[in-house]
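Here it is: the structure, laid out below.
Only one protein chain is missing; all other protein chains are in place.
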Amino acid sequence: MSTFVEYAISALLVIGGAFTLIGAIGLARLPDFFTRLHGPTKATTLGVGAIMLSSVVYFSSAGHGIGISEILITVFLLMTAPVSANMLAKAAMHMGVKPMENTRGNPWEQ
Amino acid sequence: MMTIALYATIAMVTLAALLNVYRLIKGPDAPDRVLALDTLYVNAIALIILLSITLGTRMYLESALLLAVMGFVGTVAMAKYLKRGSVIE
Amino acid sequence: MELVYALVIGALTASGVYLLLRARTFPVVMGLTLLSYGVNLFLFSSGRLSTGQQPIIGSTTAYSDPLPQALVLTAIVIGFAMTAFVVVLSLRNLADNNDDHVDGARPESATRGKQDEEVSDK
Amino acid sequence: MSLPLVVLLPFLGAIAAPLFAQGGRTAIAIASSVPALIALAALFPHWETLSTGGTVVQSWEWLPAIGIAFSFRLDGLSLLFALLILIIGVLIILYARYYLKPTENVGKFYALLLCFKGSMLGIVLSGNLLLMLIFWELTSLTSFLLISFWNHKQDARRGARMALAVTGGGGLALLAGILIIGRIVGSYELDDVLAAGDLIKAHAMYPVALTLVLLGAFTKSAQFPFHFWLPHAMQAPTPVSAYLHSATMVKAGIFLMARLYPALAGTELWFYMVSFTGMATLLIGAYVAMFKHDLKGLLAHSTVSHLGLITLLFGMGTELAAVAAVFHVINHATFKASLFMAAGIIDHETGTRDMRRINGLWRYMPHTATLAMVAASSMAGVPLLNGFLSKEMFFAESLQLNLPGIWAWIPPIVATLAGIFAVAYSARFIHDVFFNGKPVNLPIYPPHEPPRYMKFPVEILVFACIMVGMFPAISVGPLLYSAAHATLGGAVPDYQLAVIHGFNLPLMMSIAAFVGGLIMYSQRQRFFNFHARFKEIDEKAVFEAVVSRFVNLSNRFTATLENGSLQRYAMLLVVSVIAVAAMPLINLGVFVGGNGLSPVDWPTAIAAGVLILCAFGTAAAHRERFTALVLLSVVGLIVALAFARFSAPDLAMTQLSVEVVTVVLLMLALYYMPSWTPLESSGARRFRDISLSLAAGVGMTLVTLAMLTQPFTSISDFFLENSKPGGGGTNVVNVILVDFRGFDTLGEIAVLAIAALGIYAMLKNTALTPPPGDGQGHPWTRDAHPLMLKQIARPMLPLALMISAYIFLRGHNLPGGGFIAGLITSVALVLQYIASGMVWTQDRIGFKYHNMIGLGLLFATIAGAGSLAFGYPFLTSTFDYISWPVVGKFEVASALVFDLGVYLTVIGATLLALVSIGRLSPHSAIKSPREKS
Amino acid sequence: MTHWLTAPILIPMLGGILQTFMGYAPISLRRTLGIATTALILASSLVLLALADDGSYRIYAFGNWQPPFGIVLVLDRLAALMLVMTSVLALCCHMFSIGGADEGNRQFHTLFLFQLMGLNIAFLTGDLFNLFVAFEVLLIASYGLLMHGGGTVRTVPGLHYVVLNLIGSSIFLISVGMIYSVTGTLNMADLAVKIPQVTGDNLNIVKAGGMMLLVVFALKAALLPLCFWLPKAYAKATAPVAALFAVMTKVGVYAIIRVYLLVFGNDAGELANLGMDWLFPLALATLAIGVIGALGADNLKSLVAWQVIISVGTLLAPVALGSAASLSAALFYLLSTTWTVAGLFLVAELVAHQRGSARDRIITAPRMRNRKLLGVLFMMGAVAAAGLPPLSGFFGKVLILKSVEPGPQMAWLWSVLLIGSFLTVIAYSRAGSIVFWRTVDGHLEQPEPVKGKVTTAAGTLIALTVVIVALAGPINRYTDATAQQLLDTGAYTEILQTSMVGEDD
């Protein structure tokens, strides 16, 4: 494994880890449900995507061939995260979860 | 180098998972919990990938694929339950 | 590691048993599920714990004990079938007795909401 | 062959008799008499042997393991009883011909009577104690049915049950006694037992055996304190009372004492137990008989008294007393049977048995009156009648008892006292019924003589009373001798059968009894007044009260234990497990075994911590159901991760897929359930449950820890070595599932299939009303099938199918396989249901889940059965690498077909279960208003 | 390796599969095929009985894998006896069910046949984990059957039954894990070889596992204090199901006999006769509780359900004693009591059918139809159940009484058994006299008269009690031989040396 590959993998890993963590921090500290929804849909998805990429690089460089699984997972996450978010937002609006005070506009009646 | 990065990443993802658990337990509303669970699934995918890299084996990647599928279906089902009651009707 | 693992099984058993002893079907079902998690982990570990020794020939140098894994796989599927059945039975119970108490409708449940009332052991 | 024939004939008759019921009462009576007549003829040839003290034994092996044999034995004693049973039996049949009304179920009556007769003959002719016991209990059962012949009468039913309880129960004691005797002797054959008297009496178990046997005898023969059933058995039709309760069944206990006399008698224990019981019975029966206004009641208590007399005689233990006892058996049978029949005639003709109403019958039925008076005189002990003879012998023997000091006076005094009562109640029977003024308010008036042949049996018996009374030596001498010989097991003492033995002390006692009895009767009103001061105990009511008290107690006891509380039952189960596992676990020397602990990594520890937190959280939050469910999901997720962490990729995948299906299932159910559990358990209850749970948890922790740290070898090396060469796959877990232990898997998919079919069936007609909104009162949204979800669900189906195919095909060599593939497909289909609804999806799925389940099971079975054709056992797998042009080399394994069966079953079962629940939803058939077609 | 061993498993399996496809076929076809399948099972069981009677062990190694590695079926006398007992019972129950009890659920015959499959696997398997699977198969089918017939009365008892058995299954798995974690094997013969060699702390682990397994079997067998779920569950089940359930507790008894005589038997070293000192008093207490329950029963089915518990106590007491004589006696009694109790369940159902709203409750009601026939059947069943002569129950009890050696155990067993019989007689005579004789004036809406096949089924089971008496000699010789075979564990472990197909001997 070349040093460059190793650097690339390391970078991807750390970036992935960082984004995953940031997504989680968002989930933990943002003030209301609707704002919290943003962290996982974006940061976490990207973070895991980066880790996937590092895995693809790692295993292909280790001679295991290009892993389709990781790519499938990433595509899958990108496809599903908005739907999950949409469904959860609908659920929250239905349940009358209050947005934070300074939110402009209103959630719809469900 | 890579080992350090790997361990750092594992630490970050684990921490992320802990934060998710915090949200999951704290709530306050059901959608928060489901969201946290969904995120936890995604974190778990990351952990499985990291485990695979650590072990140098691809034997666990399909588990990660399944995590993605199952996490999604679970979240959708829960969300639907919350707003509609009947998941399958 | 073994201690951590053992504590996990203990916790699963304890919480499972506690829920089994509840008076409503839903907690009981959850208790059964928790208990079966504990049981599956226990049965699994009867072949001892190992890391990265998946019993796939050629994928590694040493292999963990595959037999408990096969047993647990069977146990998981059977457990699922049983859980499904008991869940549906709970629904039948609810439908027949208009109550989700494990002992069916009880006269006391008319006064539901009265807290700290011993319902099932009279 | 003749002896078993004698026993068998009545039973055959019982089968045949009802066939003659069509022909009227006469026909059936004749038919019913035939077996007895044949039996008498069959017994006759043996007389020569018996008259010289010989025995006839006819025996066939039956169950040597139990020690029971078809062994029949005829000696003087059994002959005597057999004759009583057969002759009186025939007379009873004749009598019953007139007694029963044509409208009654005559066929049943005669059948039962014959069954009883057969059982009775069985008792007396058995040469094996266990065989005898069988007949013994059969008499209890048949008498139960006979007493309750008029089962529409409450008294009859109760009397019958009481009789059954007492005599049947006594039979069980007798069984125990016999088993002990058998164990001591090593055989149940009478010959062996009778020969082993000394052995038995010297054995440590003798007191127990004796007590148990006597319990059997006393209950059957209505000895105090078990006498109470007999008077109440008088609810039976009179022929039954006459037969069972005077001549035969109650004599079975007496017979038993006589039969086992050589084996058991002659000890102090025997003396005290038997004679005192007899004495008490003699006195109590005689006393109570005096005060009965019911004709049959008087006779019944008199019977009790006479049975006591006979028992007392046996208890005395002298040889002469035994002879007297046997003699009195004959005499009592004759006069008491005739008295019962006379009472039956009176009842029949007047419509009542109440002596306060029946008076002066002499005028209406002099013939019957004469017969009854002779028989009653015999009962009273009037000279020249047979009752006198045996009573004299009894008085004589009562004087011979070697009791110390003043105690020696007690037997003669009791005997005389009982004699006084006997004379008094006999006098009452004669005077109060046939004289004493005019009848009072008789239901049937005026009474007249019964049909001619109804009296015939009475005449025969009364004739016998007189003949024996006047010419004892000629009439009954040989029979008595042979019976006494058999009873005593050899030497018969010198005794004289004379009408009168001269003026001696026994005669004085007789005279005293006679005078005293007449005085007592003349002063009867005083005695009645005296007796009336005591509250009469209605034994039947007491018995019923005791039984119903028992029933109520049992009822309450069981209601307390079996209180219908699952919590209770589950608690008992948990406690049982903790209790049995605690001992070995406490004994664990070290908690950490030889292998020690391996190091912990932080992510695992944290995951474990989260799991523990969420597990406890689920328990703590269980009342808030959805929250608990989310926490439960976290637990499931971490369990899956744990499987991956500890080298089990197949398990991780299975767990993940099952987990999500389970959660969907739970939410499907939760829809209809309250979303919140009320707080129902008291603090104490929760404390108890928490303690139990913690005990269980700590126990499991200790076991796991000990287990994980012990060194270990298993059979698994075989699997690792043979997986590839023998099973054709590198995924050992999969090869175990489809090959090494494929049979487990077959069972497991059967479980899945049955569960789904059961669920389907269970929900078929279930109606559930879901709540209109969620727990906080929000009505459900109308948006059943959100647009985005629907749009993403569709492309996911082909994608998931491909992943399933991938997971399925690689399963034999890499993590995966039929289960996981099946679950992925199922989940993809579930997503369609969630996104687009039942109707939409169902329309597009072109198969029935039932058939899919069947097909899956069939595939698996056929794949397993394929090897049978090649002579290999079921489930023997085969695989080969086939090389095709262009395509190249690839593996074909029969196990893959098996796995395909698994795959199909999993899909069919999972979806059938989920869809069955989904179908309950009121919306399932209705399209949401937001739905675009 | 004869393929006959798989017949009692594969026949119901294929029959059950066939039935799943036939959900919408005419009921007459389903019935015919169902009965035919059950009859075939009986036929194959009889073949196995004939095979087993030579006293040898026959094994069938699935997949041609040498034990202890693969799963084996083991046929011995005990297994054959259980198979025949069950299939005779099943045929009668199945006959009864086609009188109409199978309607209202298209899956009845499927569930019924799968239940038989589970039972037969349990009797034949020589593998501890496969025994678990067999239990699950028969349990899940029994859950389905228990709930069969709709109505609300059986839901709660059914729920209790299911939940308790699910807990039981968990305990079973824990026990298997504990035993495997020490011995590294699942084959019972192999366990019998390895358990005596266990030492140290492993001994305690196996001991705890073994005791927990005993609790599981005790739960299935309905031993005190784990018996209270049974009466209501059985009393509320549809008659043919309840009758078939007569064998369910016997599976627990069978498992105790099989596992505890073989694996923890006399030769098990430190673990010899594990748990048997607990079993004896508990069995007697169970008997006592059963009698009390029977006395307090307020309907015939409850009465019979408590009789099931009485039988369990009566059976397990001699099993706990473990001598050849007591085992033989227990097996003889097992045969008798199973059929009798099942017959009584069916009779109770027939009675209930004839008595309008009074059903089978022990209360006064207008005179029923078919009183004579039903009364005779009930009485015979009661006599057999109470252990009175001349029916088979008596011989079973005498054998049990005789088998115990003098001493305190004998005193206890005799007292409890005999006093129990006495009270049972009272219970039955009371119930029978009220139900059959104590009538009030009144009009019953006349139900359809009892059908021939239904009566035949019930009558056959009751009549079997006479057949047992007639064949008592041969049966007793068989049970004696079975007991001898059971105690000779060395012979059982030789199955590990069986050669596979294609191997040289």
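As written, the chain order gives the labels A, B, C, D and E, with residue 1 at the start of each chain.
One rule holds in what follows: a residue touches a chain if its C-beta (ideal position, glycine included) is under 8 Å from a C-beta of that chain, and two chains touch if they have at least 3 such contacts.
The working rule: contacts and distances are computed from a predicted model.
Missing chain, UniProt protein name, picked from "Hydrogenase maturation factor", "Na+/H+ antiporter subunit E", "Branched-chain amino acid ABC transporter permease" or "Cytochrome B6": "Na+/H+ antiporter subunit E". Seen in the complete assembly, the chain not on display touches A, D.
Within the complete assembly, D:I845 is the residue of D:V575, D:A620, D:I845 or D:I862 that touches the hidden chain. Although one chain is not shown, part of chain A still touches it, namely residues 19, 22-23, 25-26, 29-32, 34-35, 37-39, 41-43, 45-47, 65-66, 68-69, 71-72, 78-79, 81-83, 85-86, 89-90, 93, 99-100, 102-108, 110. Those residues of chain D that touch the chain absent from the view are 783, 786-788, 790-792, 794-795, 797-798, 801-802, 805-806, 809, 832, 843-846, 884, 886-890, 930.
Please note the rule applied: only the chains that are shown with their structure count from here on.
Listed by label, the chains touching chain C and chain D alike are B, E.
Relative to the C-alpha centre of chain A, the farthest chain centre belongs to D. The pair with more inter-chain C-beta contacts, choosing from A-D and B-C, is A-D.
Separating the centre of chain A from that of chain B, both taken as means of CA atoms, is a distance of 10 Å. Put simply, the C-alpha centre of chain D and that of chain E have 17 angstrom between them. If each chain is reduced to the centroid of its CA atoms, chain B and chain D end up 61 Å from each other. Of all residues in chain C, those touching 2 or more other chains are 20, 25, 28, 40, 42, 45-47, 51-52, 54, 56, 59, 67, 71, 74, 78-79, 81-82, 85, 89-90, 92, 102-103, listed in ascending order. Within chain E, the positions touching two or more other chains are listed as 129, 133, 136, 140, 143-144, 147, 156, 159-160, 163, 167, 174, 177-178, 180-181, 186. Residues 774, 776, 778, 781, 783, 786, 788-789, 792, 803 of chain D touch chain A in their complex.
Interface residues of chain E, counted against chain D in their complex, comprise 1, 3, 6, 10, 13-14, 16-18, 20-21, 23, 60-65, 68-71, 105-108, 110-111, 114, 117-118, 121, 129-130, 133-134, 136-137, 140-141, 143-144, 147-148, 150, 156, 159-160, 163-164, 167-168, 171, 174, 177-178, 180-182, 184-186, 190, 200-205, 207-208, 211-212, 214-215, 218-219, 225-226, 228-229, 231-232, 275, 278, 289, 292-296, 298, 328, 383, 388-390, 394-395, 398-399, 401-402, 406, 414, 418, 421-423, 425-426, 429-430, 433, 436-439, 472-473, 476-477, 480, 501-502. Contacts from chain C toward chain E in the complex involve residues 20, 25, 28, 32, 35-36, 39-40, 42-43, 45-47, 67-68, 71, 74-75, 78-79, 81-82, 85-86, 89-90, 92-93, 96-97, 102-104.
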